[in-house]
Each structure stands twice: as structure tokens, then as C-alpha cells.
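Yeah, one chain of the complex is gone here, protein chain that is, but the others are all in their spots.
In order of appearance the chains are A, B and C, and numbering begins at 1 in each one.
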Amino acid sequence: MSNLVLDLLLVIALLWSALRSLMTPNLFHAVVLFIVFGLLMAIVWVRLHAPDIALAEAAIGAGLSGALLLDTVGYLHKKQRESLS
Amino acid sequence: MFDPIPWLILLPLAWGCLAFLAGVGRGGRLAFAGLIIQLALTIVLARQIAMEGARHYAVGGWGAPLGIDLYVDGLTGVMLLLIHVVTLPLVVYARAYFSCQAEGVGYFWPLTLFLLAAMNALFMSADIFNIYVTLELLSLAAVGLVAAAGSAGPIAAAVRYLLVTLLGSGAYLMGVALLYGTYGSVSLTVLGPLLAATEISAAVFLAAMLMLTGLLLKTALFPFHFWLPPAHGSAPAPVSALLSALVIKASFYLILRLWFDLFAPLVTIPVAQLLGGLGAAAILWGSVLAFMQVRLKMLVAYSTVAQIGYLFLLFPLMMLPIPEAAESALQGGMMQLVAHALAKAAMFAAAGVMVLSAGKDDIALLSGMSSHLPLTLFAFALAGVTLMGLPPSGGFIAKWLLISSAVNGGQWGWVAVMILGGLLSAAYVFKVLCQAFLPPVAGVKFKPVRRVLEWPAFLLALISLLLGFRSGEILSLLGGG
Amino acid sequence: MKNLFNALVIVLFAVLGLTLIWVILELQPPTHVHLSKQVLTQLDASGVTHPVTAVLLNFRGYDTLLEVMVLLLALLGVLAQIGKREQRNLSAWFRLSQPYLQVLLWLVRMIVPLMVLVAGYLLWVGGHQPGGAFQAGAVLAAAGVLLNLSGVLPSWAEPAWNLRTGLVFGLLVFLLVAAAVMVVASPGLLLQYPPASAGMLILLIEMGLTLSLGLILAGLFLFLSGDAIEDEAEK
Partner (left out) sequence: MSSALIYACTGAALFVFGVTGLILLSHLLRKILAFNIMGSGIFLVLVGLGQRSGTPDPIPQAMVLTGIVVAVAATGLALALVRRLLHFTGEIRLPEEP
């Protein structure tokens, strides 16, 4: 029973973070939400008895992709400041 | 007996790695040598297929469904021969091209070699997940090549191409997931008989739809063609030639494979008619837009959109109840694939030389090209003959087979579309030729180009023309597997 | 017109989504093929005892070979975009000018050696429990990214021959093992390891892959993050 509740909570959190990361107006928040989404995915993989994928998702999906995206957001902001000044 | 299959997989990957090791702009000679070896291997393989028929090859020795199977038949043999025959002259062309115009050479050679490796692996694969990996390999190589030219236009085109092709792969992979969920296997050898024997569930229908849509996106069939002209039109000429001639054929090949080997029990006449209708729309729309272009390479790219349409006419014609009509439809479609690959490679190569010489990609600047680069213009015209479908070219045989199939089945609508398409392609080819035969505008100077740049296009165009005389061999290899 | 198109797309994909869910709920379990059982019965012959590693590097090792090529290819695409520039050490200077990074730097000095150890451990246990080359490579890459963020490791420019060798080292090991097996042990058969030495060969491949995957994944970040500095220098 508690497992089912946990699963449903995870599902809601997954769907919510995915939707928000696509819809939220602030780009930085979107990327942070995407990283949260990746970490939630890692938990889901543990729930699905797939620890290999959980490790890879946390390190690659959330970690590396997140770092790449954040760096690009930083670059974008810098560019935008330049074009304003 | 020597088996060329594993070497055809491993060697191109090794060439790619070595070319990357060699460094920026290096690897042209390696590519040439490697391609000659691979062409020899392909010929050996094609002979084996012709003598002994189709066969399976179990990678790792496990066999499907546990391991990954490869499968080679006549169709595979034709495709493998085609990519090597088209690429070899293009390698010579690319070396000369990048020695005049260094822009975009960066990692051209490793990317091209990986592109070839991806196509080799794709054509031989009999495992739908493995095919997904090869598709991604192919797409990323193609996108990297388009973007290498490095100014804003090509990069925007490359981004759009990348996003579209990723969407296509995603839809395809979703189909793979559903099929695995239904049958517990991803091997074509296992899935084919299972689909034929069991009742088809809704999941399989959905999977077929998703996979087909994904591949149509990658093949750029109308109305999914929007990404193709900017990507093929703004890449460096050798890249455009590779992409237009070969890369889109890879996803078409997969559609053909899945249509016949996997989803045959699901195929209905309305679906085939729909594909044919989209093909017909592509022929007319692509040809008209090609005629309206002001840039030469965009014209050639839109002509690709149109010529893809012919390939899809084979689906409704294959459904005809008359066996001869169905057979000649398949043969015509395959001839169209081969002839278009050769002719389009020649056309893009020739267009690249003319643009290089004129200094700018603009059809209006071509006046006087007939006296300056007669051989290149001749190659362009010969390739045009194949696209129009005039005898004795390979394109003529292709269109003849398709038309006779349609006439045989009483499908006059398709006949009308094909004839109209031929006239329209004549219009856009002559638009270029007429401009080139105008007297040169005073004060316009053409840059001289190296002779070695002109011959590959001519060679490719000549092969596409002479294909008409040797179509029997290709068709018998096709039927042999 | 635009809004109409958007609404149409949303409705279309909502229908697709509901159909997908319906199809998934309706689906009967497969009755014909039971692959997970086959994996377990053949596990002894694969040379490793962890089923996922067995699938990844033996039963479907061919996929993995191609997949690593995909990764290298993406890196090639990235390299084509960064253009020619000299390796600059601006990163350290630029980033160290921010005080909170001092703390980060101190942390990184502690964490990075630990991460390298973890990577080695993941690689080693991959044969019999969760872990393996991909996870180990990812941890190595993460260490590289951290070093870059804290200013210790400069962003990379056009790779010289030694870095290029590192990037393709794992792939070359993989290809060489495949070719050697094909010539010596099982003639004409691709990636068919003799059961007796399969475990050793897989570990060899994984060691090469860990190094190259770590470098490639780190490279995706380290080559790209240099852009900002390049612009900085232009001004």
C-alpha cells in the first residue's frame, strides 16, 4: 500500500516537474526543474529495480546534461546583457 | 569461405577513428584507400548473395532473439554497392573541393567515414533496436556535416534538421518499445513470423504508425520535407551530395524493409494509397518550388524533394492484384532509388563547382558558364536527363517500369502525375541550362577551378546514364536475394 | 491561424497520449519469447555474472560498440563548432575572482580523488553487480566538470594528438579486441568471445571505455564551456 502511494507521489512529481520545466517563463528555473526531473527519474529507476540506469541517469541525465544546460543558460544571459548594453 | 560482413562493419569504424586521430582536415587519402577496400568487400558480398541467396549472420554467435542478427539479401547488396559507388568519386571530389575552399573541412573526413559506417550497419541490421542506434549514428553524422560549414545559415538549418531527426528517432523508438512490450523481442527474424501468426493487437498498430511516421520525417516525404532544402542547400557541396544521394535513402530503405518484412499483415490499400498520394504531392510541389528557386543548390535540393515522391509511388502500385504490375513497381522503385542517388550526387557536385567558380550561389550569375566549364555543365545536363526520365538513362528505366506497372493496373492517375513530374523536372533543368548558355555578362569574372573537380560529377552522371543499359544485373541481384 | 495550429497539435497529441495509455493497459504479456530467462540461462557463457552487463557487453555488445561511436560523433560535431582557438587559462583566473568559489575549490580538492576511486570501484564491480564502464565514465566526467567549474582545469581548445588519442582509445581497444577475436579465436565471427576468456576481454574493453567515455563526456562540457571565455577575450 505504502509502495503504491510512493509510486503515485513520484508520478505526480515527475509529471509536474516535466510540465513546469517546459512551461515556466524563467529559463533558469526551467533548467533547475529539469535537473529535479532527472533526479526523480533516478528514483523511479530504483523503484523499477534498475540500479544501473539509476546511476547513469543521476550522473549523465541529471548531472552532465544539467551542467551543460546551465552553462548554456549562463552564456545566453551574458549574450543578452551584451546586446542590451 | 571468406566472410566480408564483419569487416564491412568494423573497417569503416576503424577508418573513422583513425581519421580523427590524424587531425583537423586530414584523412582524405585514408578515406580513399579505405573505400577501395570496402568496395572490394562489397563486391565479394554481392557475388555471394547472387550465388547463394540471402542469409543471416549472428553477431556474437548468440543468434536472435538473445543476440543481434544481421541479414543480407539482394536489396542489401544493391544498397551497399550503391553507397560505395557513389561515395568513391565524391571522396576525390571532396579532396579537391576542400583544397579550394577550406571552410567546413574541419572533421569532414571522420564524419564522412562514420556516416558510411552507419549506413553499412543500418543496411545489414535485422534488429529494430540496433537499427535505432544506427539511425542515430547516421543522423548525428549528417547533422555534424551540415553544420561544419560554420556560418549562421547552415547552422540554423542543422539545428532544424537535428530536431526533426531526433523527433523521428523518438517516434521510432516508441514503436520499438511497444513491439518489445507486445512480443518480448526486437529481432526482425523473430517478430516477422510472430506478427504473421498471431492476432494483431492495437499496440502493434500504434507501433507501426509511430515507426512509419518517424521514418517518413527522416525521409522528408511531403509534408515533412520542410527541413530538407535548407539543410541540403546550405551544406558544403560534397556534403549536400552525400546527404541528398544517400542519407535519405537509408530511412526509405527502412520503410521498405519494415513494410514488407514486419508489417506486411497490417498493410492495407488505403495506407498505401495515402503514401502514394503524398508521393504524388511531393513530385508536383517539389518540382514547382524547384523551378521557382533563385539559388542553384536550393533548386537541386527541391528537386530531391520531388524525386523522393517517385519512390513512394511504389507502395500503392505494389498493392495491385496483378503480380507482374506489382513486380515491375518494386523494380521501378529500386531503379529510381539507384538512378536518383547517382544523378543527384552528380548534380550537387556539378552545382558545387559552378558555385565555386561563380563565387556566389545564384542562378542569374551562371551566364557564360557553358564556355567556361563545359564538362561540368555537361555533367549537370546528363544528371538532368536521368531526373527527367529520358532514355537511355537509369531514370528512364525506373519511370518506364513504374508507368508500365500503373498502366497495367489501370491506375491512370499515377501515370498522369509521373508524366507531369517529368515535364516539370525538364522545366527546372532547362532553366539552369538556358541561363548557362547565355553569353557571359561583361565584367563578370569566373574563378578558374581545378580539372580534378570536374571529373567526379561527370563520372557519376555517366554511370547514372549508362545504368539504363545494365539495369538487368541490378534487378537480378535484387531478385536473387 | 497559428493558434488554430497549436490547438490542433495539442488535441492530436492528447488523443495520441490517451491511446498510448489505453494500449499499454490493454496489452497482454508476451507468451512467445522470454528473453530474461534466456539471459539467465546463458549468463555463465557470457563471462560476467551481472545480467545487465552481460547484455550490454556480450549479448548485445554490438549495440554498445555503435553507441560509443554515437558519443564520439557528437563530440566531433561539437569540435567542428568551437572553431580554432588557443587554449587559454582564463577560466581559472575568471572564476577564482569570485569568493564563494574558494570554498568550492577546497571542496573539490576533497571530492575529486574520491570520485576517481568511485569510478574505479564502479568499473570493477560492473562484472557482478550494478555498475560498469558507463557509470564509471560518467563519474570521471563529473569530476572533470567539477574541476573546471572550480577553476582548476581550464576549458579545452582544439584537441592535440594526446587528447585525441585518449578520446578514441577505448574505441580502438574495442575494435582491436573485436578484430583479434575474429582472426584468432573464432574466425569470421564478429564479437564472439570464447567463454573462457570472455570475462577478461570484457574487463579490458570496459577499462578502455571508461577512460574514453570519461574524456568524451567531460569534453562535451569542457569544449563548450570555453565559448564564454572566447567571447570574453575578443573584447
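Miscellaneous remarks
Assume a contact is a pair of C-beta atoms (placed from the backbone, for glycine too) under 8 Å apart; a residue touches a chain by one contact, two chains touch by 3 or more.
Treat the numbers as computed from the prediction; the structure is a model and nothing was measured.
Shown chains touched by the hidden chain across the complete assembly: A, B, C.
Summary of contacts with the chain left out: across C:L27, C:L105 or C:V125, the touching residue is C:L27. Of the options C:G47, C:G77, C:G144 or C:P159, the residue whose C-beta touches the omitted chain is C:G77. The chain that is not drawn here is touched, among residues B:A22, B:V159, B:L390 or B:L466, by B:V159. Across the interface with the omitted chain, subunit A contributes residues 3-4, 7-8, 11, 14-15, 18-19, 21-22, 27, 30-31, 34, 37-38, 41, 44-45, 47-50, 52-53, 56-57, 60-61, 64-65, 68-69, 72-73, 75-76, 79, 83.
If you put the missing chain back, the residues of subunit B touching it would be 129, 133, 136, 140, 143-144, 147, 150-152, 155-156, 158-160, 162-163, 166-167, 170-171, 173-174, 176-178, 180-181, 184, 186, 226, 229-230.
Against the chain not shown here, subunit C presents residues 6, 9-10, 13-14, 16-17, 20-21, 24-25, 27, 29, 35-36, 39, 51-52, 54-56, 59-60, 63-64, 67-68, 70-71, 73-75, 77-78, 81-82, 134, 217, 220, 223-224, 227, 231.
Here is the rule we go by: only the chains that are shown with their structure count from here on.
Chain geometry summary: the mean Cα position of subunit A and that of subunit B are 38 Å apart. Per-chain CA centroids place subunit A at a distance of 19 Å from subunit C.
Remark: subunit C residues 52, 122, 130-132, 134-135, 138-139, 141-142, 145, 149, 217, 220-221, 224-225, 227-228, 231 touch subunit A in the complex. Within the complex, the subunit B residues that touch subunit C are 2-3, 5-6, 9-10, 13-14, 16-17, 20-21, 23-24, 57, 59-62, 65-68, 106-107, 110-111, 114, 117, 121, 129-130, 133-134, 136-137, 140-141, 143-144, 147-148, 150, 155, 174, 178, 181-185, 190, 194, 198, 201-203, 206.
Across the complex, subunit C meets subunit B through its residues 19-20, 22-24, 26-28, 30, 32-35, 38-39, 42, 58-63, 65-67, 69-70, 72-74, 76-77, 79-81, 83, 158, 161, 164-165, 167-168, 171-172, 175, 178-179, 182, 186, 188-193.
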